[in-house]
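Excluded from the complex is one protein chain; the other protein chains are retained at their positions.
Note that the chains take the letters A, B and C in the order they are written out, and that residue 1 is the start of every chain.
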Amino acid sequence: MTTFSFLDDYSEGCHPDILQALLESNLIQHAPYGSDTYSEEAKASIQSHLGGVRADIHFVASGTMANIVAISSCLRPHEAVIAVGSGHIVVREAGAIEATGHKLIVVPAVNGKLTPANIEAALAGNAHFPHMAKPRLLYLSNATETGTVYTLPELRAISTLAKQRGLILFVDGARLGAALSSNKSDATLADIASLADIFWIGGTKAGALLGEALVVCNPSLKEDFAFHMKQRGGMLAKGRLLGIQFRELFGTKKLFFTMARHANAMAEKLAAGISSAGYLLSAESETNQVFPILPNSVISMLQGGFQFYVWEAQGPDSSVIRLVTSWATEERHVDAFLSKLPPA
Amino acid sequence: MTTFSFLDDYSEGCHPDILQALLESNLIQHAPYGSDTYSEEAKASIQSHLGGVRADIHFVASGTMANIVAISSCLRPHEAVIAVGSGHIVVREAGAIEATGHKLIVVPAVNGKLTPANIEAALAGNAHFPHMAKPRLLYLSNATETGTVYTLPELRAISTLAKQRGLILFVDGARLGAALSSNKSDATLADIASLADIFWIGGTKAGALLGEALVVCNPSLKEDFAFHMKQRGGMLAKGRLLGIQFRELFGTKKLFFTMARHANAMAEKLAAGISSAGYLLSAESETNQVFPILPNSVISMLQGGFQFYVWEAQGPDSSVIRLVTSWATEERHVDAFLSKLPPA
Amino acid sequence: MTTFSFLDDYSEGCHPDILQALLESNLIQHAPYGSDTYSEEAKASIQSHLGGVRADIHFVASGTMANIVAISSCLRPHEAVIAVGSGHIVVREAGAIEATGHKLIVVPAVNGKLTPANIEAALAGNAHFPHMAKPRLLYLSNATETGTVYTLPELRAISTLAKQRGLILFVDGARLGAALSSNKSDATLADIASLADIFWIGGTKAGALLGEALVVCNPSLKEDFAFHMKQRGGMLAKGRLLGIQFRELFGTKKLFFTMARHANAMAEKLAAGISSAGYLLSAESETNQVFPILPNSVISMLQGGFQFYVWEAQGPDSSVIRLVTSWATEERHVDAFLSKLPPA
Partner (left out) sequence: MTTFSFLDDYSEGCHPDILQALLESNLIQHAPYGSDTYSEEAKASIQSHLGGVRADIHFVASGTMANIVAISSCLRPHEAVIAVGSGHIVVREAGAIEATGHKLIVVPAVNGKLTPANIEAALAGNAHFPHMAKPRLLYLSNATETGTVYTLPELRAISTLAKQRGLILFVDGARLGAALSSNKSDATLADIASLADIFWIGGTKAGALLGEALVVCNPSLKEDFAFHMKQRGGMLAKGRLLGIQFRELFGTKKLFFTMARHANAMAEKLAAGISSAGYLLSAESETNQVFPILPNSVISMLQGGFQFYVWEAQGPDSSVIRLVTSWATEERHVDAFLSKLPPA
C-alpha cells in the first residue's frame, strides 16, 4: 500500500492541459531563448491582469533563480536586502544572494511577515555609512514561508514606506497564487503590480512542471534585464517550454487561480475536519498549509498512510505537523486523512 | 507558406517518448530536488556507459548553469580557466564564469579546439605568481562551437598534460551526443569519463525539453556538489522532470545516441548534396553543422523557404551559411533544401 | 582651545620608533611586495612568540582587508561564517565578506562574545543541506567590539568544538594587543596560535601607521595565500612599509605589548576615577574602552573639552558614553578628564 504525500505542493507533474499543449506544439519550430510565440502570448495574458502597470515579463526555471536575477539586477555592490529571518533567501537558498555579493539584513518576522516597524528598525540600525552596507531592497514572500498572507493595507504600508525611503520592494511569489486566492487576501495581481517594483509569479508550486514569471514593474529596473538571466544561467534555449506553461496558466481557463483556489479549499477542508475532530491548529490556515497539533501516538498512526513533516514538538506528548495541499490533492485524499484521524 | 528552420538544434520540443513518459508519470507523487525514482534510474543508466569510472551524476536545467556549477565548484578564488577564444563560456554566456569570480585565460583555437601547445603557452604566459591568476582548469567543448570533434588521441594528450600540470579537465558536452556519434570520433562516453575530471552530457540540444547531466568523475570534486547547484539556482523542485528525460534518453532505446546519429546523418546528406551540386564547404562537416559557401543570390532565394544563419562574407558575391540539423530534422526537409539548390 | 579626543585608538600617527626606522631606512633599496628584509625580520620576531606553531605570516594594509583575505581564502563558495551580531564583519565592513560571496550566520553575543552554545545553535539551525549554506568558519574578535576579552578556557572550548565539528577558527585581532595585555586575559600569542587556524595581529589600532599581520597556522590554509592578498588589492608594492613597522612592534622593546599595556592602564585609571567620583560603568572595563553612565548635563559639559561617543540613552536624563584610550593617550589627558568630572 502506498502512502499519500502532504509533504509539499511540488510532488506531482503538472496540470494535464499543460501536457496537452506540449503534445500539440511539440514539433512546431520556434525561436529560442524566450522569443517564441507562446512566451509572447503568455506575457500578454499576464499583462492583462496587471491593471495600468506596463511591465516587462521574463520567464526563468526556478524560484532561486528568480530571486537571484531579480535581486542582483537591481542592486549596486554595496546595497543590501532587508528580509525576515524565515525568508526563503535567508535560510533555504544556500546563500544564493550572498553569492552575488549582497548582504542580507535579517529582521524578526511577525506572523511570518515583514512590517514597517521592522523595516524602520533595520534602517535605523544600519545607518552608519559607509561602514555599513546600504539597505536598499525589501524582500518579502506572499504567501510567507509559514503560509500566511499579506493584506492589501499591509502591502500598501510597506510600499509607501519603501517609496519614502528610496527602497525597492520585491515580492517573492513562489506561492502568490495561493496568497491571492486566500480568503484572507483582499489583494489582486494588479495590486501587487502597482505596489511592488518587481515581483514574480510562481509556476512550480502552482501546477506547472517548472517556471516562474518575473514581472518588472518599475521602468528603471527594466534595462538590460535579459543579460542577468543569461549570465546567471537562467535563460532556457527552449524558452517555449516556459512560455507555453504560463500561456496555459493564464489562458481562458485561468488555471493559475482555479488551481490555487482548489489547493486552498483542500487545506480549509483539512483544517475544518481536524478542528471538528477536536484538535487545535498552531496557526490559522490562510493558504494551502495546515499546522495541526496532534498527539505523537496519532502522528505515528497517520504516518502509516500519509507523508507529512513533523514541524516541532509541542510539549512532551504532542507535536505540530505540517500538511500541504496542492492543485493535485483530491478531495478523496483529504477525506481519507480525516477518516483515519481519531476524535481527540 | 512556412519556412523550415536550420537555425539551430533546439527549435522543436522533444522526442515523443519523453512526452509519453511525462504523461504516464504525471500524477505519481515523487520526492523533490532530484531524489525521485526517475533521476535514480537515469543516473544508473548513464553510469552503465562510464566504464570503470564511479561518477556522481546531477541534473541541471541549462548549459550555462552546468558550466557555472562545474567551474565554480572546482576552483578557489584565485584560480583561472584556460579556454579557446570561441569557447561558449568566453563569448556566449554573458560573462557567467567571471560573474562567479574567475578569470578566463583565452588562447587561439585550432580548428575550434584546445591543443597541448596552446595550453603550454597559456601556462608559460601566466606564471608570474602571485601577480597572475593561477591557471587551474581546462575548458573544452566536444563537439566544438564550430561542430568539430576531438579524437581520442587528442583528448588523451590533453588529459595527460592536465595530470602532469595539476590541471582539472572539464568537458562541456552541450553537443556531446553529436560528437560521440560522429564518423570522425573514436571516443566513447567511457573514454570521456576516464579522461575528464568533470563533464556534462547535453540534453537540450539532443532531443530533451531541457536538461544537462553533470558527471563528476574525480572523487575530489564530488564533495558538497549539490550545494553549488542549489546556490546558483540550478536545482529544480520537480527534479523528476530532468530525471525522467535522461531516463528516456539513456533507456533501452538509447535515444540519446540514435537521435544524435540521425542529426549527423541529416547533416552528412546535406553536405553531400551541396557538394554534388558543385558548391564548396568552408569546413568539413563533422557533426550536425554544415557550412557551405554559396552565391549571395542563391542565399537570397533559399531564404524564401528556409531559415539559417549567414555566417560570414566570402568575397564580394558569396557567403558562408550555417545549416544545423537536429533529432527532429526529417529527410524530407533535407530533400526540400537540396531540391531548391540550383547547380553551381 | 582644542579638545582632546577619546573617540578611538587611531587618531594619532604612530610610535616615534617607527618613524625613526622609516627615516633611517628610507633610501635603502629593497625588494617589493613583502620580500624585503624588514618583512623577513618582522616575521621572524612574530614567529618567536608563537610557541611550537610554524606559521606563515603576511602583512596587509587594513583590518577589513585582513578579514576579506583570511575568510575568502579559506572557504568554498557554499560555505558560511558564524559570527555574533555585533561582529565587525557583520556591521562595520559594508558587506565586505558577502561581497566575496559568503553568507554570515549571525548569533547573539554573550558579553560581546561567541560561545559554544551559540555555535551549536547555529549549526543545528543551519543543517538542512544543501538548501542551507554550510557553516564552516567561526569568526571572533579578541578583544571584542565592546572591549571584552576571551579567557583561555573560553577560547579552548571554542577551539575544541571547532575541531570536533570540522570548523575553521579565525580570530580578528584588530585589538589583540589590548586583549592579551588585559588583566582579564590569561592567554598568550602562543595560545592563540595553537588554538586558531588563522588569525591576525592588528597594528593600526596598536600604534602603527597602518598594517595588520595575518598569521596562518593551519598548514592546509597556507597554500597560495599570497594570491588572495594580491587579488583583493591587499599587497603593497612597498611592502617594506609594513615590514618595518612590525619589526619595530615586535623588536627588542616589544612595543606592541608595552603600548597595549599603556592604553589599558589609561583606561583603568579613567574607570577607577569615574567610579571614585560616584558614577556607574555600564560594563566592566577589560581593555582600552570605558563605558561610564553619566547625566546628560555632565556629558554636555565634558564635551566642551573632550571628544567621545555618546553610546546610548540610559533612562531620560543619563547616557552611556564610550571613552577609548590608546598608546598615545597621556596620563595628563586622563587627569584632565577626571578633574573636569564633578562628583555624582
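Annotations for the structure displayed:
Just so it is clear, a residue touches a chain if its C-beta (ideal position, glycine included) is under 8 Å from a C-beta of that chain, and two chains touch if they have at least 3 such contacts.
All of these numbers come straight from a predicted model, not from anything done at the bench.
Touch with the chain omitted from the figure is made, among C:138, C:187, C:235 or C:341, by C:235.
When the omitted chain is restored, the residue from A:228, A:261 or A:322 that touches it is A:228. Taking the complete complex into account, C:11 is the one of C:11, C:188 or C:282 that touches the chain left out. Per the touch definition above, the residue from B:106, B:265 or B:338 contacting the chain not shown is B:106. Annotation: of A:5, A:72 or A:325, A:72 touches the absent chain (contact as defined above).
Contact between chain A and the absent chain runs through residues 72-73, 76-78, 100-101, 129-131, 133-134, 224, 226-231, 235.
Interface residues of chain B facing the missing partner chain: 77-78, 80, 91-95, 98-104, 106, 126, 128, 130-133.
Not every partner is drawn; the one left out touches chain C at residues 4-5, 8, 10-14, 16, 19, 22-23, 25-32, 60-68, 93-96, 99, 204-205, 209-210, 227, 230-238, 240-241, 328.
Methods note: only the chains that are shown with their structure count from here on.
Overlaying the C-alpha trace of chain A on that of chain B calls for a turn of 180°, given as a multiple of 5.
Of all residue numbers used where chain A meets chain C, over half belong to both copies. The two sides are thus made of the same residues. Taking each chain's centre as the average of its CA atoms, chain A and chain B sit 34 Å apart. Shown for chain C are the residues that touch two or more other chains, namely 77-78, 100-101, 130-131, 133.
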